[in-house]
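For reference, the structure is listed below as structure tokens.
Moving on, here comes chain A:
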Amino acid sequence: GCGGNQQSGSSSGGNGGGGGGDVIKIGANLELSGGVASYGQSIAEGVELAFEEINKEGINGKKLELVKVDNKSEAAEATNGAIKLISQDKVAAIIGSATSTNTLAQVQIANDNKVPIITPSGTSETVTVKDGKVNEFVFRTCFIDPFQGTVAAKFALNDLKVKKAAVLIDSASDYSKGLAASFKETFTAGGGQIVAEEAYVAKDTDFRATLTSIKSANPEFLFLPGYYEEVGLIVKQARELGLNVPIMGGDGWDSPKLIELAGKDALNNTYITNHYSSGDPDPKIQEFVKAFQAKYNKAPDAFNALGYDTAYFLADAIKRAGSADPVKIKDALAQTKDLQLVTGTFTVDQNHNPVKSAIILEYKDGQQQFKTKVNP
Partner candidate 1 sequence: MLKVDGIDVFYGNIHALKGVSLEVNKGEIVTLIGANGAGKTTLLKTISGLLRPKNGDIVYEGASIAGKAAQTIVKQGISHVPEGRRVFANMTVEENLELGAFLRKDKEGIQQDFAKVFQLFPRLEERRKQLAGTLSGGEQQMLAIGRALMARPKLLLLDEPSMGLAPLLVKTIFRIIQEINESGTTILLVEQNAHMALSIAHRAYVLESGRVVLSGTASELQASEQVKQAYLGGH
Partner candidate 2 sequence: MAAKTPLLKAENVGIQFGGLKALSGVTMELHQGELVGLIGPNGAGKTTLFNLLTGVYVPTDGRIMLDGETLNGLPPYKITRKGISRTFQNIRLFGELSVLDNVKVAYHAHARHSIASSILRLPSHFRGEKEMEEKAIEFLNIFQLDGVMHEKAKNLPYGQQRRLEIARALAAQPKVLLLDEPAAGMNPQETKELMKLIAFIRERFALTILLIEHDMSLVMGICERIYVLDHGQLIAEGTPEQVRSNPKVIEAYLGEEVS
Partner candidate 3 sequence: MATWKRTRGFWVSVILAFSFFVVVEWLIASGTLNIFYVNTLFFMAINVILAVSLHLIIGITGQFSIGHAGFFAVGAYASAIMTMKLQLPFAAGVLAAGVAAALAGLIIGVPSLRLKGDYLAIATLGFGEIVRIALLNIDYVGGASGMTVTHMTTWPWVFACLFATILVIANFTNSTHGRACISIREDEIAADAMGINTTYYKVAAFVIGSFFAGIAGALYAHHFYIIQPSNFGFLKSFDILIFVVLGGLGSLSGAVVAAVLLTIVSTFLQNYPETRMIIYSIVLILVMLYRPTGLMGTKELSSLFKWRKAAQGGMNHGGKNTVA
């Protein structure tokens, strides 16, 4: 609507954003209830921990204040939430949402109102780039889907030396579809063959039927780009049904829960691509794991880490911008270079995607073991 646009121009011009005084307001538009509540909540935990740490010293003499809204895991509510954060709370930037779709629901508002949005985990390419054009105010902390899929395909072909792969996709997730697409492309280009392609929907619990038909296609390898909640069950049920081939997935697997869900034995002979490994001796990572343990009394998962990193990514930009002005923050975000964070070393490219290295881990007796590191 034209009315909305006219109006928004004046609003962002009129105030500096982020509130005056000694606080900078940051919005968090997250999935705190509804279908993927656990992602939103994990991110919120990571962000809150980071804010606590950051506020010990403050940024340019100011403290960060988090204003959370719950988008109920719905796109429309994500739009509502973004509008409220921008026009009522006048935040300087928004963190969220966890999923690509809910982030996409805010893109136009961010651009119209000139407030930056950083999604910690929206991995779909279209979040930052639409029709070949960069969404000026949208950033992300995670790497994009094609990268992980490509890395996995090369690993399967070259290191595991398999030729016949099956793919099992979470059809409710752009993330899963994106990984699968690039995996298939690279795998077939490298001489491999996809013998079975099946799908499931998030929150399913019984995959035996699908796995039975995958098994009967006799694959040598299963690519399983999903989130740990389902992956844990799928791996367990696959092994029960005697599907003992190597299984590989992406960062969505990374959670201590996976080991509990699938069981140590079932997880042998599985691999993932990841941002980081919580078992990584890197002091930066161990410090985070320890701090997180202390605050929440549990081990951090990938979403915790990404939420945490998003907060630091933003804080760094604010510091460099020297101001809480959303447009300046946006510029600073775009110029981020070699920032050391938990999930890797950040450099934001021209498409607003972080250039980070990926690592490949293998599960052995319930432990992640470092395999290789792949640079972009």
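Definition applied: a residue touches a chain if its C-beta (ideal position, glycine included) is under 8 Å from a C-beta of that chain, and two chains touch if they have at least 3 such contacts; residues count from 1.
A quick word on the picks: all candidates are chains of the complex that A comes from, given by their letters.
Note that this is a predicted model, so its numbers are computed, not measured.
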item: For chain A, as assembled in this complex, the candidate in touch from 1, 2 or 3; value: 3
item: Of all residues in chain A, those that touch candidate 3 in their complex; value: 1-4, 6-8, 10-11, 30, 32-35, 68-70, 72-76, 79-81, 83-84, 86-88, 100-101, 104-109, 113, 124, 130, 171-174, 177, 201
